[in-house]
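With one protein chain removed, the remaining protein chains of the complex are shown where they sit.
What follows is chain A.
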């Protein structure tokens, strides 16, 4: 085996044991940010008040006068200006779709048998859910416990021919996919994929998705 193959396989396997506590860490980040904003607000109000008092003292205007009214606290809950980079929805409306990849489909598309066992499992069925919302996609499924991630997440856009262009945030090898699609009744048919994407990626995306919402 070449050292490149060994490294790719070894790093992938070692990464699969890490199950990060994402939500707990997000809560911690939000809390820390709120504390910082509050400290900055309090500090800012304090500095402003000190400046006013100092100004009064320097010009002698404070003598014999009552203390100035305290400044109202800044409203830290007020919404910040909205970012203009808000991806719009495309021709496929915001929606949720489901499909099941079977063992036979994966074999027909040339998925290696080791990958089938790992990703599809002994029961020969891989149920998937695809959510399209606000120019983004979330793909979830029961990929089995041995893999590093249980799905994918990323952005969707449309090219000039109206094809769906998928950009994964988690998987470089399954990114920049160009998908030909059509909707018939409650079915989303993904019929073709561009040059990128290996057999398993094709097994996941191609085929008939049933609307689930």
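By definition in this document, a residue touches a chain if its C-beta (ideal position, glycine included) is under 8 Å from a C-beta of that chain, and two chains touch if they have at least 3 such contacts; residues count from 1.
Everything that follows uses one rule, which is that contacts and distances are computed from a predicted model.
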From "ATP-grasp domain-containing protein", "Phosphoribosylformylglycinamidine synthase subunit PurQ", "Carbohydrate ABC transporter substrate-binding protein (CUT1 family)" or "Sigma-70 family RNA polymerase sigma factor", the UniProt protein name for the chain not displayed is "Sigma-70 family RNA polymerase sigma factor"
Touch assignment to the omitted chain, from A:32, A:125, A:187 or A:211, lands on A:32
Missing-chain contact among A:42, A:117 or A:173 belongs to A:173
Chain A positions in touch with the non-displayed chain are 1-4, 6-18, 20-23, 25-26, 28-30, 32-33, 36, 79-86, 136, 148-149, 153-154, 169-170, 172-173
